[in-house]
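Every protein chain but one is kept in place in this view of the complex.
As written, the chain order gives the labels A and B, with residue 1 at the start of each chain.
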Amino acid sequence: MSSKINTGNYFEDFKIGQKIIHPLPRTITDGDVSLYIAFTGSRFALHSSDVLAQEFGYEKKPLDDLLMFHLTFGKSVQDISLNAIANLGYAEVSFPNPVFVGDTVRLETQIIGLKENSNGKSGVVYVHSIGYNQNGLEVLNLKRWVMVHKRNKGEMSGINEVPTFAPTTPIAKEVNIPVAKNIDTNATGGSFFFEDYEVGERLNHIEGITVDDSDHTLATKLYQNNAKVHFNDHMMKSTPMGERLMYGGHVISMARTISFNGLQNAQWIYAINAGSHCNPTYAGDTIYAYSEVLEKIELEGRSDIGLLRLRTVALKNETPQAIESAKGEDGKYLPNVVLDLDYTVVIPTKK
Amino acid sequence: MSSKINTGNYFEDFKIGQKIIHPLPRTITDGDVSLYIAFTGSRFALHSSDVLAQEFGYEKKPLDDLLMFHLTFGKSVQDISLNAIANLGYAEVSFPNPVFVGDTVRLETQIIGLKENSNGKSGVVYVHSIGYNQNGLEVLNLKRWVMVHKRNKGEMSGINEVPTFAPTTPIAKEVNIPVAKNIDTNATGGSFFFEDYEVGERLNHIEGITVDDSDHTLATKLYQNNAKVHFNDHMMKSTPMGERLMYGGHVISMARTISFNGLQNAQWIYAINAGSHCNPTYAGDTIYAYSEVLEKIELEGRSDIGLLRLRTVALKNETPQAIESAKGEDGKYLPNVVLDLDYTVVIPTKK
Partner (left out) sequence: MSSKINTGNYFEDFKIGQKIIHPLPRTITDGDVSLYIAFTGSRFALHSSDVLAQEFGYEKKPLDDLLMFHLTFGKSVQDISLNAIANLGYAEVSFPNPVFVGDTVRLETQIIGLKENSNGKSGVVYVHSIGYNQNGLEVLNLKRWVMVHKRNKGEMSGINEVPTFAPTTPIAKEVNIPVAKNIDTNATGGSFFFEDYEVGERLNHIEGITVDDSDHTLATKLYQNNAKVHFNDHMMKSTPMGERLMYGGHVISMARTISFNGLQNAQWIYAINAGSHCNPTYAGDTIYAYSEVLEKIELEGRSDIGLLRLRTVALKNETPQAIESAKGEDGKYLPNVVLDLDYTVVIPTKK
């Protein structure tokens, strides 16, 4: 193998405190935004209408938080997870500043923990990544951990430094959301606000959307995420999966899109507290979702908006009506559960 | 089912005179335009070249009328046709003003007729929808009727108020088309003008284009049209169709694209007089089309352009050469006929 070929980092290549500047800054365009709507069918109006965005106090429509996440996060794959066995988790994900078409985003990562697995074959790498726009403003802040192959299987280092994570993303003192001039429910498509939701409430979203090969591979290529498992069917045929695996981020986007019907006014994601890709998703699967309200959070000094901490569970090929709980009696996720996402959304109050 | 979930309107939910403001205003971008070309392969040059558009008297390229139609019309699905059994017809569709990238379009609908079906299970809803741009100018005006499920099957109301429609969309006194500075046939790809076409003439377009799952589902998601039949393969498997149904509007767009070869200079659609989706279209079908000239209409005060009333018939998996007529001896559409569209195009004269 030529030394010019980047074969990705292995467990031993990471050091605690190490900083990685990921390549491929990306200028976001209207083309990216249209493609995201085509991939997901997302109907959150704040992200598709400049007129509505202006009523919400923005100069023009801000990017859907998840699109920005994918475009920024995708750049870390070649350095962090090219040799990953699994994305194990996310924590403390936040979206500190809005991103607009024309902005250029980039990503930097610091290694914050390393834990060798006892099998000697792999280890867990804990990272803290920050996305910036062209002015150096933070637009994404996240921690995640991935299981990565070791280069030299069998040689034990005994490293075991595991960071601790906040159970939910801390709420900033000032939430960077403009005060809306007007909430036109005819335009947003929903008439329910912060006050209308109750802790413990469950929303069975009625839509199911089938994802095909080109849907998820075009999306993942748009994000310049080059993890082989999503693209190389020839290679995947000789694995137990037998075919290309859908990018987990696409499943998150589909679940969020499907949650529109019931959460129409929750147009921003404030934070992702925790997320688990419970089972693999493949082309041809139909994604469904249900959401539970976990917590209602009032924001100091802001009577116009509040936060809802939600749990959205995505299912494949099964309607939410058909299952009561994401986990069976044995405490394990049911085979058709593909995502368990704990996140916090911003939603206007009735004022 | 949570009351927060919009399960769509049923026949009993509509009242004559009722006005519905559809949510999701949409700011149209260059991304939408590129995607439309990718979905259809459309080659009408007015919509893909600013230089040519300026020769035609526009400041910049206007949107393809059908793209604007889909982006605007798609918003009505969640209020009008989420529980539709079938889209029965269109009438008096017109495109009063051009739309450009950067414009924000929205849609309003008035219920103009209701007819309960004698089976007690469903009824027909007649609507008049108007699309507006951000300045309140009309960009789309259409009537359509859809068969919708009743909420309470069996309870008869006896309602039977059916509006009448003009057999063809009335021609406005002033057609909002600039006078072209120059018609560069080297650029439009066609050398035939208004004078060259004859009533009764038939054009067998030679191209056939196969539509795949991602083609039609990405397009329909881009339009934020959320009719379940187009997206949910899991649900469709238990219906007689057995798979996702292609959005009828995508079939119209494919037929229009295929009609380019023979109608290269007919770059605008003035009106859709009537349209029928004769048979369902599914992924994997190859669309062909032929066109007949039904009428030639001269416009008062405009010697530079004329109107051709056309009938374009789209076929699946059969070339236009193979069939003489869209209907068999029994007066029914042949099984491979998927669209019968009566519409009016604008075409320059030789001057």
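Quick note on the criterion: a residue touches a chain if its C-beta (ideal position, glycine included) is under 8 Å from a C-beta of that chain, and two chains touch if they have at least 3 such contacts.
Keep in mind that what you see is a predicted model, and the values were worked out from it rather than measured.
In the complete complex, the residue from B:N9, B:T109, B:S214 or B:N232 that touches the missing chain is B:S214.
Touching the chain that is not shown, out of A:K121, A:K221, A:R302 or A:K327: A:K221 (per the contact rule at the top). Touching the omitted chain from subunit B are residues 29-35, 37-43, 45, 48-52, 61, 186-190, 192, 196, 201-210, 212-215, 218, 261-264, 284, 286, 288, 317.
Residue positions on subunit A in contact with the hidden chain: 1-2, 4-7, 21, 23-27, 29-32, 34-35, 78, 104, 106, 134, 212-214, 217-222, 224, 226, 228, 231-235, 244, in rising order.
Simple rule for what comes next: only the chains that are shown with their structure count from here on.
Subunit A and subunit B, compared by their mean Cα positions, are separated by 36 Å.
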